[in-house]
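Here's a slice of the assembly, chains where they normally sit.
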Amino acid sequence: MINVGVLGATGAVGQRFVQLLADHPWFHLKTLTASDRSAGKLYRDVVNWRVDVPFPEKFGDIRISPTTTESLKGVDLVFSALPADIAGSVETMCADAGIGVCSNASSHRMEKDIPLVVPEVNPDHLGLIDVQRDNGRDGFIVTNPNCSTIMLVMSLAPLRSFAFSDVRVATMQAISGAGFQGVAAMAIYDNIIPYIGGEEQKMETESLKIMGTLEGPEVKDAPFTVSASCHRVPVIDGHTMAVWIDIKEKVEKVIESYRLYSPPISGLPTQPLQSVHLFDEPDRPQPRLDRLRGNGMTVSVGRVREGLRYVTMGHNTVRGAAGASVLNAELIYTKKYL
Amino acid sequence: MINVGVLGATGAVGQRFVQLLADHPWFHLKTLTASDRSAGKLYRDVVNWRVDVPFPEKFGDIRISPTTTESLKGVDLVFSALPADIAGSVETMCADAGIGVCSNASSHRMEKDIPLVVPEVNPDHLGLIDVQRDNGRDGFIVTNPNCSTIMLVMSLAPLRSFAFSDVRVATMQAISGAGFQGVAAMAIYDNIIPYIGGEEQKMETESLKIMGTLEGPEVKDAPFTVSASCHRVPVIDGHTMAVWIDIKEKVEKVIESYRLYSPPISGLPTQPLQSVHLFDEPDRPQPRLDRLRGNGMTVSVGRVREGLRYVTMGHNTVRGAAGASVLNAELIYTKKYL
Amino acid sequence: MINVGVLGATGAVGQRFVQLLADHPWFHLKTLTASDRSAGKLYRDVVNWRVDVPFPEKFGDIRISPTTTESLKGVDLVFSALPADIAGSVETMCADAGIGVCSNASSHRMEKDIPLVVPEVNPDHLGLIDVQRDNGRDGFIVTNPNCSTIMLVMSLAPLRSFAFSDVRVATMQAISGAGFQGVAAMAIYDNIIPYIGGEEQKMETESLKIMGTLEGPEVKDAPFTVSASCHRVPVIDGHTMAVWIDIKEKVEKVIESYRLYSPPISGLPTQPLQSVHLFDEPDRPQPRLDRLRGNGMTVSVGRVREGLRYVTMGHNTVRGAAGASVLNAELIYTKKYL
């Protein structure tokens, strides 16, 4: 068993990490860190558990550590659910101290030697870990993309064999994407907020890196553009997206690509039976009904039709955040980087 | 005062008509029709009033008529809130009997000699009334577009001077657009339904007719295409849309066009001070906060940015349905067709 | 394995039955019935699966039967999710034909020789099966209470040793309680409906029968009154209730009763570890966070305070409907009535 820790274990993504690690076959959750205010207290006493599955009691007695390299002694790998403003320096500190970091934070995603990885899309980008090590780092940092980016690239993965250069995406994003306190009820109930700070830019840049090619010590961006329009809607979990892509092939060909799609990796514990599920029903996917498919790790696609248009949807705090990081860690482990 | 009636006065759109006609300076509401089941009863006894402003008591004592030409004697103009399956024949019957029909139903919208009108966009299309009369009809039928089409074309109107050929629109449509019983709570709460039957096709065809040019006895479609992706979201009133349009001019130019925009008509009682309102705030328009602007008749635009992308929003049962029909009737009246 | 069937397998409660029977250790789901329209088709082709866990594919190939005794040949027990208007006669027909019926419908609940059972509250009432058999019936009918009644009586069960005569309960009931199509989104979104037809009367009568005593061939009502005020609120699943009860003992005593409570039965597969969970946190239970406790079978209690007042909450379509029936069937099985 690999000893792992969760940085920022009391927040929305942190709680998801804890939930997903409750019965993990490879990873043993040893350490939980949180703000200094909570350090020294029991996890059960400081966490305001808000995940809609019961609290994993066995972690309740873990005593919260401060987020220092000392308190992470004996930990091989940490999952970072830190807020963006402190994630950058803390993650660097950990990686330099020899710890592997799988981060859900945005701080390092676009850096040259940091892999931005979705196992089903670009597992080979883990090769950048070697670049980090060549640069003298003992540990490593591997990041997963923004919660909306990941649904988009997963839905694009089966379409790679087609030529396209222009992707437009309008998102309808769940409120959980902003954290427990991120959106006031008065702001979103019976309402839509047609703006999420930084989100469009993330989708437009991260997608190109993920679908790009690793050439030597860096990634060359994929040769297409993404134009995003991001909106917050009154949905608890599950980001839904309407996508246009300038594929000229027939719709049937595209549908067939989804049907035949098989991801380049397999056998990871958190990987769902189907990474991408194609719906035939005209009114699916729907977030409330379909977000738990594959334990929240399956990305659904539907309404593939002329235009070329389709709808994609996935669970933003599982597939789009904590689950993405855990899946990355599993891939890293099988690749012997741990 | 012009004597008017409402066909289908008990449904969602019918109730909006009644509300909007409560204090109309030109139109006197004389007749309300509904299904045979209700005929002969008082309006107050058969209507299950669901509009969020109090019931206009003065109409409570109107006795419901069957939807026949006899019961419409003395009525110069009717507003049709009939369901699509019966609107076609009933409206034709009325128009042939010499009554003016302003219809919110889709049945006749795409017929050659039927104007599909938004007063701020194509008031001249009313000329098709003359074609109807040349064909021997005493009355006339004038239609307004689908509730989502209207927001789109209103937002496009100020951009007419730019060259464009490709419009993409992703809608986030309110539940009221499906009528009081149209969407089950279990279907839409904490959810999105990425499909609305027939809606995309309506947006893609109606828009071209409305923005087309009247040439002789028919309308020539506008020279662009619309590609729509329509979604139902948990919002009571107000359709929000993310739009892409291939205008190559600078964003500032487009913003200026919105600022300088002045509609080709003015002085109609139901017309708002601003037909199109441009927001500078990055997170507007929002349906709950902005749908009542201009008493629900203003269409709002925001987030005009490179791409060229913007967001538009308007009140679907006012500007997108009953209010649109009433505004059409006002235009018709000033054009002396009544 | 006992062969079982589900009557009315396509509706909201019917789907829950199918879900709960997917991996049942004692019951083998053999037969699914639905309306004549669906008979003869595969379950997967007629069901519009709306439960928020994926469809149990292994039942997809069951061919829908008409609801007749012939088509139930080989079935020992049926779960009835039939609508109230047909449940009465169909259930009688089945029971007379030798089949055991566990019904969620209200039709027979208040009949003298029909047990109205909550296993943790009145398992001995199953004795009425003997009365049915003495009356010449080969099979039997056993009912479970209304979805709101069950939460109330479960919360009262630990308090039985106290003297009380006056219970008041204000409910805040989830929309799923009315079935998939039961409540229109326009009716409940951003709203409360302070009326649910027949609900108050059901709570006020069923509770007394359940907590009554079996004396000879009938149940004598419990010696207290229930006064209910029932309201529909915009929550998907989970009925919440504010309860007043005229217990004069100290609050601490009441809390202790909850803590020490142990139900009179144990070891049933669907029974949760805790039948009644007491929350110390001042703001719990909450439906979204706590309805899945005990796989939806635990009833939660909180805010026990002077008055005597408390709040109780449980999952209305699991503990309050399909799960209640399955638990009854398990109890029946262990009591050798099958």
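Per-chain residue numbering starts at 1, and chain names A, B and C are given in the order in which the chains are listed.
The rule we apply is simple: contacts are C-beta pairs under 8 Å (C-beta built on N, C-alpha and C of every residue); 3 or more make two chains touch, one makes a residue touch a chain.
Being a predicted model, the structure only gives us computed values, none of them experimental.
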- Number of copies constituting the complete assembly, 3 shown: 4
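Note that in this section only the chains that are shown with their structure count from here on.
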- Message: Using C-alpha centres only, name the chain that sits farthest from chain C.
- Response: B
- Take the average of all CA coordinates in chain A, do the same for chain B, and state the distance between these two points in whole angstrom. 42
- Whole-Å distance, chain A centre to chain C centre, using C-alpha means? 39
- Between chain B and chain C, the Cα-mean centres are separated in Å by 47
- Note on the structure: Going by residue number, chain A touches two or more other chains at 189-190, 236, 288-289
- Mind listing the chain C positions that touch chain B in their complex? 12, 50, 175-176, 179-190, 234, 236
- Interfacial residue positions of chain B with respect to chain A in the complex: 168, 170, 172, 189-195, 227, 229, 231, 233-236, 240, 242, 244, 282-289, 302-303, 307, 309, 311, 313
- Message: Going by the contact rule set out above, which residues of chain C touch chain A in the complex?
- Response: 49-50, 52-54, 189-190, 236, 288-289, 292-293
